[in-house]
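FYI, not all chains are in this one, though none of them got moved.
Which chain is which? They are A and B, in the order written, and residues in each are numbered from 1.
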Amino acid sequence: VFIRNIWYPCAWSHEIGRSLFERWICNEPMVFFRTEAGKPVALYNRCVHRRAPLSKGQLIGDRLQCGYHGLEYDCSGKCVKIPGQDAIPAGAAVKSYPVADKWRFLWVWPGDPDKADASLIPDLHWNDSPGWVAPGDTLTIGCNYLVDLDNLMDLSHLTYLHGRTIGTPYVSEFPSTTQVIGERVNVTRWMIDRPAPPLFQRVGGFRQNVDRWQIIDWTAPGNVVIDVGCAPTGSGAPQGDRSKGIEARSLNLVTPMTERQTLYLWSYCRNYKLDDESVTKTIYEDVKRTFFEDKDMLEAQQHLIDTDSPQAHTISLRVDSGPMQVRRIIERILKREAQGEPLAA
Amino acid sequence: VFIRNIWYPCAWSHEIGRSLFERWICNEPMVFFRTEAGKPVALYNRCVHRRAPLSKGQLIGDRLQCGYHGLEYDCSGKCVKIPGQDAIPAGAAVKSYPVADKWRFLWVWPGDPDKADASLIPDLHWNDSPGWVAPGDTLTIGCNYLVDLDNLMDLSHLTYLHGRTIGTPYVSEFPSTTQVIGERVNVTRWMIDRPAPPLFQRVGGFRQNVDRWQIIDWTAPGNVVIDVGCAPTGSGAPQGDRSKGIEARSLNLVTPMTERQTLYLWSYCRNYKLDDESVTKTIYEDVKRTFFEDKDMLEAQQHLIDTDSPQAHTISLRVDSGPMQVRRIIERILKREAQGEPLAA
């Protein structure tokens, strides 16, 4: 069960054009394209006639023609032409999903279209602003999206899983604090007077110790913005001065495709050395490598979850408070939705 | 559930010889071979001892010896030798299926052997007569055989799926008429005064417009003979004169292997340019390419059927009358069989 009345990031905006693009989102097959005027469209990807995938058809102007028997749909999902007959039966339509381009991502709303309000899309302006450069990519992970969110909401795993790039021995030693602000979850960790991690050393040239921060901000369903950075120890008090260090926003957008497939759109936004292609390249490669380490672990973990009894004994740790709050809020939203209550203010 | 008391085409006759040939038909594992005298034999492909596949054994004269523990079966499926013991237990036998060579195909009867009457095999003489040349081949498709029959009984899809070979923009514009004759279904479409499709142009050299026909004749379970051809417009009235054009019989024999695997034996029989190898080659390659387009669509469609609710809303079109009649008659035969009623006259 997934939240329905919410925006899901479903692709990079530039991926959607005049070629039909197929992707499952929240257990529903969807086909994406743009109109001749460039407006994005998302339709249910099962022809109402014989369930053929519309993504195997073609665009005729702004109509999507099924590649099997030629039914044509307009952008609202209404069937507007049936070859060989004039009458179009009642109910000849597929669902059309509200979509929006925002922050260079495409967002889709699987629920009640009347409730879709683009202003509910969270702020990810770092991905689309002057003064920021943001290499990124797409990954699919063979696990449930909640398992992936557990990963993102507790960065103590950097020490053990990502020692080659962004992990350092000390991350897990420093405590983090979790705050719930309405239906946001914020997890903050400061690491004081320690060496910079390999990536920051590579791109920032830090020789001396730094004060380093990770400030995670989650909004439903799976938008995780991590404010990361470091500044020389002593450059400010009680922590290093952000303006004297480097900072970035790590965007991690996690969307359920199916119960066991998760779409992972990531972007690493920085505001320094904007024109240095080699820094961009180093960041892209390090982050990509890091996320493949996560993918490998998450898929192995999902297999061991699926082959275990759901009642098996497990324990929770202090570092689980962020992940737990996220799961709790998702449960709350699902319950609210099941009871037909309005969206949260 | 599949019809049992009926002939299923299960291979090309030439494929069955003194090598053991394994194929699932109607959810049953079967092994096929020929006796030394050339008579075809089909046995249940699970040894009665430990369920090993008999097709991994060998022929000793006309006996099939299991490759695991050496039990030997005669052509009636009776176990006639057990190594290391003289007594053969009661019930030591596997099912033997009636088989028949006809029209260069091998046919198998999964049901009551006493009811198997070779004269019930439908007429496909074009595949095995002087004056006709018939290249063909075998395909397996990952879908239920009814989904494949839907495809064959409504050729309006040629316009959308097969534009490179036998499709033309106008096929779906012309209406077809469906007739039920006893337990046959006949779907006829005439397309008047239009260009010939690419394949007919290539092999028939038509420059001017033609009158083109598609006359589909289905008999249970999955034998679809399509009389196709075209003649110059004006060569006859109210339609072109068949004798002044070219014609062919497209044989499409569709047999369930399992619920999700379909055997597709096809042959394209023509009565012109018999000795022109290049025409044979062009036809073979065009038809093969065409059927791979079907395979690709049908497997994608089956996946979307299987991941959808069976109760999901779908619509029927005018072009579905052929497919619908076929499904209706198959239902009727299954019901008759379940009630133990005799075969249709």
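Rule of thumb we're sticking to: contacts are C-beta pairs under 8 Å (C-beta built on N, C-alpha and C of every residue); 3 or more make two chains touch, one makes a residue touch a chain.
Remember, it's a predicted structure, so these values are computed and weren't measured experimentally.
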Could you tell me how many identical protein chains the full complex contains, when just 2 are shown? 3
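Here is the rule we go by: only the chains that are shown with their structure count from here on.
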To bring the C-alpha trace of chain A onto its twin chain B, one rotates it, in degrees rounded to the nearest 5, by 120
Centroid of chain A to centroid of chain B, CA atoms only: how many Å? 48
Chain A residues touching chain B in their complex are 29, 45-46, 48-53, 56-57, 65-70, 82-85, 89, 91-92
Contact footprint of chain A on chain B as seen in their complex: 150, 154, 156-157, 159-161, 172-175, 296-297, 300-301, 304-305, 307-308, 312-319
